[in-house]
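Missing here is one protein chain; the remaining ones are kept as they sit in the complex.
== subunit A ==
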Amino acid sequence: MSATAVVHSLLTSAAATPAADRIPTPHIEYAQLSPVLIVLGTATVGVLAEAFLPRRSRYWAQLGITVVGLAAAFAAIIALAADGYATTRAHIAAMGAVAVDGPALFLQGTIVLIALVAAFTFAERRLDPVAHGNRVDSFAAQGSAVPGSPQEMKAVRAGFTTTEVFPLLLFAVGGMMIFPAANDLLTLFVSLEVFSLPLYLLCALARRRRLMSQEAAVKYFLLGAFSSAFLLFGIALLYGYAGTVAYTGTATAPGIAQVIDGSANLTPALANSTGNDALLLIGGAMVIMGLLFKVGAVPFHQWTPDVYQGAPTPVTGFMAAATKVAAFGALLRLLYVVLPGMRWDWRPVMWGVAIVTMVIGAIVAVTQTDVKRLLAYSSIAHAGFLLAGVIAVSPSGVSSVLFYLVAYSFVTLGGFAVVTLVRDAGGEATHLSKWAGLGRRSPLVAAVFAVFLLSFAGIPLTAGFAGKFAVFQAAAQAGAVPLVVIGVIASAIAAFFYIRVIVMMFFSEPQPDGPTVAIPSPLTSSAIAIGVVVTLVLGVAPQYFLDLAGKAGVFVR
């Protein structure tokens, strides 16, 4: 048979296939996916604005587009939740690809709000000194210009700013919103890439210390690619085991969960390979590894300090808050929906991961001398506390993790926003020795940062305490008492270094050449204020939010 004949026969046989065997037109519930669609649509509008608007009007246009888009997405989430999609009408949309349920909507709402606050810090233009008559933000004048080159000088002199960060932020947010809602492994992988790639770019775009920023981006990209490969390989193995990438399904069209618990009607060929537990165990472990990388759990945490330190601080704040929310959402869904039948296999491993994450995060943080690295290690320790809640495998485990994520993320955003304020001639003064005596120079900023640190340390009446109590309580009720004890000890170690910073700020002599505290615009001020309000409200009156997280804590299967 000649080549043309083959093609011909393929075409004709395709045409002759009975209707049932054709790829069906996907049935998409646009309304239920509207939050994600709005965010991605807004991002596309942002790209168009970047292409067609004159440079001088881009900043305000992009800021407006971003804020409106995020607000609309949040409104859509609220509308869906009010329609009962979080509880009674929760179901799986888009041909089994995306779940619309309580955890998904809760986390999407959280991510959108985080992005909104982060967008404020992205847009801050009063901190850096005016360069050549132009107000500039914390992003490079021109990302493509080689650091130190004449081209860069020209861009700076012309007053360029990288307004592309706003569409990049929105694309990342879109990916993060799908990540915890993904209901099959391919959607999971695609959404991971959708939010990771913009983040790699954003990390490289610092206005100052550009080489460090680019180094951070390359490290993040390389290690991120590595973890993506793990995830993808794991997906392949799981597919080999179950013959499907869907998380859940019915007996006749089973998802991985059904294959694992044996309730699926399997074809003989598939029944052969499902006996192969090696595929399941290795595949599951690799997928979990990919997610633990994004979470920043030990031993997959090495990227965190370098990337947090090198990235522009607003990006660090966004990344630290939103990535953690999205990744923990995905991890919860994977462990609670797909692998609950395997919990006797993964729980011991996750125990170990949680313990080393808490302990190493806390201990290594003690030796840090840079505020951003300190917060990076603290975020690792917090990932460990969160894992303690994940391990509970109970409804209170889910709701406690959801609550903790909200508490943690807004405090983190506020904390990094404060870091952007403390500056010297070289930009942000992140070395801890420069923070000495800050409490005397600007008591308000120091007091606010102290509130955030106390919340990180889990002092009562702050959000951090309520969150920590929630996850430890869930863990203790699930019988993980040793984990709680280790968590408490790690908290004590962690408290030491938070308090060391407070000591430096309030009890040390200010250095004569110390940094100044820039007066921010209402944008950063409101980001910090939101952080303080969330810290206190969730600390003093957490019941409403615990209820919300409790109601949202049921995964659709």
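Points worth noting:
We adopt the following convention: a contact is a pair of C-beta atoms (placed from the backbone, for glycine too) under 8 Å apart; a residue touches a chain by one contact, two chains touch by 3 or more; residues count from 1.
Rule of thumb we're sticking to: contacts and distances are computed from a predicted model.
When the listed names "Hydrogenase", "NADH-quinone oxidoreductase subunit M", "Monovalent cation/H+ antiporter subunit A" or "Nitrite reductase small subunit NirD" are checked against UniProt, the chain not shown comes out as "NADH-quinone oxidoreductase subunit M". When the missing chain is restored to the complex, the residue among A:A131, A:L266, A:A476 or A:L536 that touches it is A:A476. In the complete assembly, the contact with the undisplayed chain comes from A:L454, out of A:V364, A:L454 or A:V517. Checked against the hidden chain, the listed residues A:A79, A:A229, A:V503 or A:V533 yield one contact partner: A:V503. Listed here are the subunit A residues that touch the chain not shown: 399, 439-440, 443, 454, 459-461, 465-466, 469-470, 472-473, 476-477, 481, 484-485, 488-489, 491-492, 495-496, 499-500, 503, 506-509, 542-543, 546-547, 550.
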